[in-house]
Every structure is written in structure tokens, then in C-alpha cells.
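Omission of a single protein chain aside, the complex is shown with its protein chains in their original locations.
A, B and C are the chain letters, set down in written order, and residue numbers restart from 1 in every chain.
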């Protein structure tokens, strides 16, 4: 029987760590430490993006996180009712965020790393945007033991 | 700035442990181990009661838990839309649940301990029942350090 | 709910392998224990050393086992710690089930 917990915070960056902690505790028995940390990073990046870009820092809106735990995977779905991620960015193909010249300090990226980190941290990522609702679904598979 | 997280599960006893784990992780930095365990017990007893007595084991209904973390206290509010706790039980005055004769095995209580445990585990407990909505508010104060 | 049985003379030591005995698991736990009692195991040590959470339903199930045994035998609890030991103390069930630190201590108290 899968575990299903719905979590929700206000669109406030200060609240994101609480979701992070709760999601970590839900994953901890199922995933190893490294995989649980990867899920935490992906969830935090997704929520930060929604709050910063989707709601443009506007508080008082809800960001919802649905966590489903099964024997084989942890699924985290982040739901918002804000501006969606622009389609060209979603469809952006392989990300080049970390393909920078390490010797060119002035040219180092200070941002634009979040979506790439989400893709690298999870096994499956998909994004469905409908009028008034965006759902980012992220799956981490449980390593067979 | 207080942390406010809303959690929700289906009215299914198997889901209660996930709320327990998430609430524990939210309390753990603020409360000591014993106090965090006390909060976990109170939340579990409250949710079990709602599912067993309020919804009479009927699944597919929501049980909501709002956790508010401040510098001075952890507040957990459990909200349901089921049958309320009968008023005579809420108003029952001092509970006598544990005032049993330890030598009379056949007379030992096997149930009726949940509400007493909730009261013993938390610093403040109040219950507000309105048509269609019941709110059990439980507060644990953070020990001054 | 996984239970691990070890016979020590006429005493059966039952170790609970799950970390929780809660309302979701209590019915299954109770059924499994009653089945052992009804097979004639009326001297039991319940080893809770791997359990870190018991709620009132779990405690109620343990009490049921003691009632089922009745005057024929005994049930001792070993290895309860942290929140589990606290629950026995809060409910004053530690007067009914003295808490033994180890299975060995519990075996002595329950031996016929």
C-alpha cells in the first residue's frame, strides 16, 4: 500500500526548508542518504523556482507537494497556480548550464542551474502545464537491494 | 518568522505514520527528543481517533494537519470533517483512564486511553467543533534553554 | 508485522521486527500473538528492542494478550526504551508489565 502525503506551504522562500525537511523524513527509510539528498535538492529547486519566477516573490499563494511512496519509487509532484515555466525552457533539450569555462571567473554562472539540477537529481521529470495549474512530477527509483 | 506547513492524508490508518514522521522531522530541531516524541504520540492518537471514530474506518476522506513552528512553541492543529467527539467526552473533566487496578488483569483497559494521552503529552489542547468541521489544536511549548 | 520467535525452555521470546506497533498494525499483531497463546505458549517475553513507537492501540493489543493468557501464565516486556518505555510509564501499564532491560532479565521474571 503506497504512502501518500500532501504537503503545502505559502509561496515564501522561508517556508521551503520545512517542506525539504518533511520530504527528507518521508524518503529516509526508503532511499539511501545520497538519493534522499538528491530528492531534497530537486524539491527545493522546484519550489524556489515557483516562488521566485512563478509567483515573482508574491506571498500568500499555495505551493503544494504530493509525495507518493511505493516499494519501487518515490514520486514528488509539485503543483502551483502561477505563471508556468516558458515552453522554450521546458523543451530546451540538453541543458548546458555546467558547460562553462572554469578559468573565466567573470563568465561563471550565478543562476540558471536549478532546472538542470532537478533533471540530474531525479530519474524521471515531467512537466504538465494547464490553464491555472502547473504540475512538475519527479520520480526517484529505489535502488534494488 | 514562523514555519507553517499544511499536511494531509487520506482517512486510512496506514497513512498515519507518514504524518507522524513528517511532524517529527518538523519538530526535531526545536524540541528535544522527548518532547518531539510526545508531539508524535498526540498527533497519532488524534488522527487514529478521527479515522476510527469520526470516519468509522471509511477511507477517501481527508485528515488535515497544520503545523506552526515559532520560537516559543509547536502548534499542531488536526482538522476533519467527520462526526465530532461527543461533547460529554470532550467536557469529561479529569480523565480516569489510568486509574485502574493493576492486579485485576481481566479489568485492565484495552482502549479509551487516546484522549488522556493527548492531554498528558501536550501543554495546551482545545477542541472546536463547528458544523462540518472539527479542529483539535494542540500546543507544545519549547523549553527555554 | 514480522515477529521472530525463539524458545527458551517453556518460555517463548517474541521479538517484534517492525519499528512501530500502531493502530494500523495492532490488529495483525494481536492476532499473531493470540495465535501463539492459543497454541499453548502462555509464558511469553515480548522483546520490543527494535520498536521505537507504540500508540494506545498497540498498548491495548499487548494488554489483550495478557488477558488471553490469564492466570495460566505470564507476559513480560523486554527492551522497551525511549518513547515506548515512556508510554508504559504514562499509562501506568509499567505496574502491570515491569519493563526489563534485557530478554535475559525478562526470562527470569516469567519462568514458571
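Keep in mind that, in the parts below, a residue touches a chain if its C-beta (ideal position, glycine included) is under 8 Å from a C-beta of that chain, and two chains touch if they have at least 3 such contacts.
Quantities reported herein were computed from a predicted structural model and do not represent experimental measurements.
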Among the chains presented, those that the missing one touches: A
Contacting the left-out chain in the complete assembly, out of A:41, A:62 or A:90: A:41
For chain A, residues in touch with the removed chain: 13-14, 16-17, 20, 33-34, 37-38, 40-41, 44-45, 48, 51-52, 97-98, 100, 102, 105-106, 108-111, 113-114, 117, 120-121
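Criterion: only the chains that are shown with their structure count from here on.
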Lowest number of touching-chain links that must be crossed from chain A to chain C: 2
By count of C-beta pairs in contact, the leading pair of chains: B-C
Chain A and chain C, separation of their C-alpha mean positions in angstrom: 43
Distance between the centres, which are taken as Cα means, of chain C and chain B, whole angstrom: 25
Residues of chain B engaged with two or more neighbouring chains: 14, 17
